[in-house]
Structures are given as C-alpha cells and as structure tokens.
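A quick write-up on the structure given underneath.
One protein chain is absent from this view; the other protein chains keep their places.
Think of it as A and B in the order they're written, each chain with its own count starting at 1.
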Amino acid sequence: MKATFFLFFMPLLLVAAIFLLLSKLSKKIKIWTPERIMIGITSYLVLGLTAFLYISFFAESKIQALSPSEMKQLEKKLEQIQKYDLENDSSYLTEDYKKKTWALKYEGDTLPVIVNGDDSGSNYIIRMRYKDNIDSGQAIVTYYQLPVIIDGIDLSDKIPLPNVYMEHNELFIESLSEQQVNYDRIKPTLSILDFNRDVEQEPYAMDYPYSNVLIIDIPRSTVLEDSQGLVQYIR
Amino acid sequence: MNIIQCEDLSKSFGRRNALQHVTCAIDAEKIIGIIGRNGAGKSTILNIIAGYIKPTSGSCKVFNENPFNNIQTAANMIFIDDRLSFSDYLSLEDILKFGADFYPNWQSELAYRMLDYAGLDLTAKHQQLSKGQLATFNLVYGLVSRCALTILDEPMNGMDEAIRTDFYRAILKEYLAFPRTILITSHHLQEMESILEEILLIDKGSVIAHAPLDEFKEQLISLSGPSDALADLLSETEVYAQTIMAGMTSAIVDTSKLFVSEDLLRSKGINISHLTASEVCKYLTSKEGSDIDAIFD
Partner (left out) sequence: MQSLTNISLKTIVKKQVKWKAKLYISALSSLVILQIIFGILLSSSGSTSGYGRGNLSVKFSIYSLDMFLIVSAFWAFIVAILFTTKAYRIDDLSVISSRTSSAIANIFVMIIYSFIAVIIMISTFYLKVLEILLAEKQSFIIENLFISPSILLLCFSSICLFGAIGLLLGTSFKGPTLIKVPIILLLLIFISLVSINLNSLMMLPNLIISVIYLFVSVLCFCLTIWIADKSEVSRK
C-alpha cells in the first residue's frame, strides 16, 4: 500500500503542484503569447529531433547488445563447451578465447598449486594438461575467457584476470579484488511492462561457471601437487 | 411573431423559487426592458432564455425551439453581461477576430470604429480593462455580432454618464440598421426609457406587468388633495402608496380601478399627476407598507 502511494500519488501530487505553480507564473509573465509558446514548443521538438539525429549518426556505441537469435546461437555453443569439459577434452579451447599466457619456471619435479582468494565460488575453473613439447622446469599457464553474457551484453572483456606467479617454488593463482562495471542502457520501451513480462519469459541473462578456464600445461615428468583439489586433468 | 414564448415557467434552486409560473411572449424586433428589483429573477429568466439553465417546470421556446443546450438558438443569440470573459491570451483586437470567426453577421469595421470612439486600446487584454471600459467593450461585442436575439444584462454598469448616453444612441442606431430583439435589464430605467418599446416587470419570480411603455406608465396615477376628499375614493380602490401630511393626502392608485373621471376629481380639489416609468416600477414592486423610514423610528 505504501509502495503504491509513493509510486502513484507522490508523482501525481508533484506534477499537480508544479503544474499549478507554472500556470500561476505564466499569468504573471505577459510576454508569452500563444504564437511565442508555439514557437517555443516547436523549437523544443526540433531540439529533440537534432538530439536524435546526432545520436543516430555520431554515437556508435561500442558495446552492442545481442539480439535474441544471437543469444540462442551462443547458448548452443556454450552447451557444447560444457560437454567437452565434462569429457575432459580440451579441444574447445581455441585461440579465439585465449586471453593471457604466463610462462613460469620452477625447480624439481613437483609443482604445488595454491589458489587464493576464491571465496566467491567458482570464479574460474583450473585444468591441468600434460604436454610433450615443454621443457622440464617450465609451466605454461593459459587463461581462456569464454563468452559471458549478462542481459544481452558480452562482458568477457570486463572480467578481471587472475594473478599468476611463482613464489618459493609454488604456483600461486590469485583472483583480483572485486571489480564494478557500470553501464547506461538506452532502452526505449516501458520497463514496467518488460519487467512484468520477463517474469514469465525466459531469463535474458546467460551465465555459465565454465566460462573462465585456466589451463596449466606441464611436462609429463612433473607432478602437480594440488592440496585444495581444485585442479582437474584434461586431455 | 413571438420569438420567445414562456409558459408556466418555474425554476427553483434547491428550496428557493427563483421563478414561479411565468408566462410571457416576446415579439420579434423590439427593444424590451426587463425590469425588476435585485433578486427578482431577471437573471434566471435570461439564463433560461439563453439556454444556460433548464427550467424546473414549464416550457420556454426561443425561435420555436427549446433553447437549453441548443446550438441553433445559441447561433442566433448573444448574452452580454459583466461576466463575459475571454482567454487571457486574447487582446481586444484578437477578441474581435475571435467573434468574427463565430458570428456570421459580425460587423468588424463597426467594432473598430466604436472601440476607437470609446478610446479603448486594442492591444489591451480584456481582463485588464476597468469596469467601465469592460462594459463598453462587452456592449460593442454584443452589438456588432448582430444576433437576432441580443440579451444585454446591465450593459451600462460602471460606464460614466457621457458614454452611457452615447451608447444608448448606439444601441438604437444599431437596432435601426439591423432590427433584432434586444432584451435589456438595467437599474437606470429613466435613461433607458427613450429607447424601450416594451417593459417586462418581474417581481419575486413572477411577471407582474408586460406592456408597451406608454401603457405601462398609465397603469398607476398619483392623486393628491385634501384628506377628507380622498378618503372615500381610496377606500374603493387599490392604493400602492399613501402619505398624509397636514390634512393633505397624496396617494398612488391603480388607474384601471379608478372609475371616476378626471373632471370630477378636479372639482373635488384633487390633483392628478402622471408618473414616470421608473416610478411606476418602484410602486408596483414595493412591498406592502414598506418604508425605509420605519426602520429608523
């Protein structure tokens, strides 16, 4: 009841108050003839049109929202990826998704891995892979970023990369502190309607835990020591 | 031909009866004065004729149609009073264009000349005018629209003496140029007498007289003479007012009920004098025994 009051009556009262104030003021000011008001309103409309033209010509927004059909395609792709991951097949990790590579050196045949600062759950998944063409004492860590779509916006680039480094002959993987991203969305519809209809429709956000993958490539001679049990083997 | 025909017309606002069983007919192309004291029901009857309000009972026909909310009667009628109002955005000149757009018989040229004569600034706004200027403008607006039925409710209220006389002439001239039915109410009956053809006297919601001006004036007569000579006479007829001073009586009596010839009266030493229309109105509408002096005694 309180919410309806604030939503409905407060604006009404405000509009009424301002309206009455304006009509009182306009009576005081004698220069406003109907013709001049008409000119004023027309110029306001022209201003709006100019704004529209300016936006449509000069404001190519860098961030594009995906259309529902594009979303459907992506959805299929991501389902596929999930399957690959379950089968421990690394062939889905193509160059397209590669974000960053760290080449690390270590001594001996064991490589302990310590994952830090991952309280918020599955921020990324860590897989290890044996590779033949790597010199012993070297590990290559590769970060793959699969698409992350929230509300039709591809946020892959916004997700902060983890910090990977060697210390005391141990491999540390640290996630960075929380990052906030703000977007201004121009949506020329009625969000009251959209909001209500969304409840019944499919959610517009796509969000898979498998979208951030960290691959540790090590030579076959090395044993990966994973005390936290977070690293899985992948072919 | 009657352009207004009222039959058994009554109107009450809540419990108050503003009009009671009014029956009257008004001929076309006459200037008729509607006279009555404050609160007599003049405005009510005019509002009914103008189609603004609906009678409680009875019928009113204007141009043979029910005027209430009727666009045909509205097109041939204009109602001018001191509450005539226009949008804040219109200057007097704009109002003339506004009127010209609506009224088919509009006399634009004449309007400009009359306003110029009255010395009104055409760029002024209607609500900025003084009371007298407002009345002048409204009257001009009513006249130049040349509607078959022109209702002027207190058109001269607030005007100064000189412009009043001028505009009575203007009404008459306009009437001659374009004969129409003009209903005028005014408190200044004396000034109006020269242009009126008929008088409709309303009191306490009823029509008490409706007659051509001359006939109307002769309804009452003033007699004065020695009290003893008049006493018999007055007991037989209806006396509207009577004053007795030092053995001399003067009385206002109904002419139609006085069955004595003037010569006979003169022989008794009784003087006969005729009354003006406004005096007749005053006596016809005054309350029985009402006397302002009485409340101070």
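We take it that contacts are C-beta pairs under 8 Å (C-beta built on N, C-alpha and C of every residue); 3 or more make two chains touch, one makes a residue touch a chain.
From a predicted model like this one, the values you see are computed outputs, not experimental measurements.
Undergrad: Give the residue, chosen from A:F52, A:Y165 or A:Y233, that touches the chain omitted from the document.
TA: A:F52
Undergrad: Using the document's contact rule, name the residues of subunit A that touch the chain not shown here.
TA: Its contact residues with the unshown chain are 4, 11-12, 14-16, 18-19, 22-23, 26, 32, 34, 37-38, 40-41, 44-45, 47-49, 51-52, 54-56, 59, 61-65, 120-124, 148, 150-153, 155, 158-160, 175-194, 196-197, 200, 205, 207, 212.
Undergrad: Which subunit B residues touch the hidden chain?
TA: On the side of subunit B, residues 1, 28-29, 43, 47, 51-54, 63, 69-72, 74-76, 79, 81, 83-87, 89-90, 98-99, 101-105, 141, 148, 178-180 touch the unshown chain.
Here is the rule we go by: only the chains that are shown with their structure count from here on.
Undergrad: Round to the nearest whole Å and give the separation of the Cα centres of subunit A and subunit B.
TA: Between these chains, centre-to-centre, one finds 85 Å.
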